[in-house]
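Every protein chain of the complex appears in place save one, which is left out.
Coming up: chain A.
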Amino acid sequence: MIRFILIQNRAGKTRLAKWFMNFHDDEKQKLIEEVHALVTVRDAKHTNFVEFRNFKIVYRRYAGLYFCICVDVNDNNLAYLEAIHNFVEVLNEFFHNVCELDLVFNFYKVYSVVDEMFLAGEIRETSQIKVLKQLTTLTSLE
């Protein structure tokens, strides 16, 4: 199960924080900082997985952004690694060459994208075509 999804830049600014567990606000901040400290020191030769408390982080870096998913230790690493990529491709398509600023100015839409693809900490929809079709429908609504 996914415990949370974070998108952060190298400087540690959070661009998306999606929580699938109930954390206290202070705790969220602590988690964000810890994850940032954990992934930014790793280099490209390292694995895309890192143990984190009693969970693990599966992450991938895209330009200056780190996409991190915290999952249970026995979850399938590669499946979540590609779930990140699938998500990134959808964002890229939806925002036409997504960049960090798109995520800042349209933060409320990013949540919609997440809800289409991940719900209750599980993968909900994996077809990019289906997700984008749904998002286009939503965008056309008032």
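Throughout what follows, contacts are C-beta pairs under 8 Å (C-beta built on N, C-alpha and C of every residue); 3 or more make two chains touch, one makes a residue touch a chain; residues count from 1.
By our rule, contacts and distances are computed from a predicted model.
Candidate names were "Response regulatory domain-containing protein", "AP-1 complex subunit gamma", "Elongator complex protein 5" or "AP-2 complex subunit alpha", and the UniProt protein name of the unshown chain is "AP-2 complex subunit alpha". On the side of chain A, the interface with the absent chain consists of residues 1, 3, 14, 17, 21-24, 26-27, 29-30, 42, 45-51, 53-55, 72-74, 76-79, 81-83, 85-86, 94-96, 102, 104-108, 111-112, 115, 119-130, 134-142, using the contact rule stated above.
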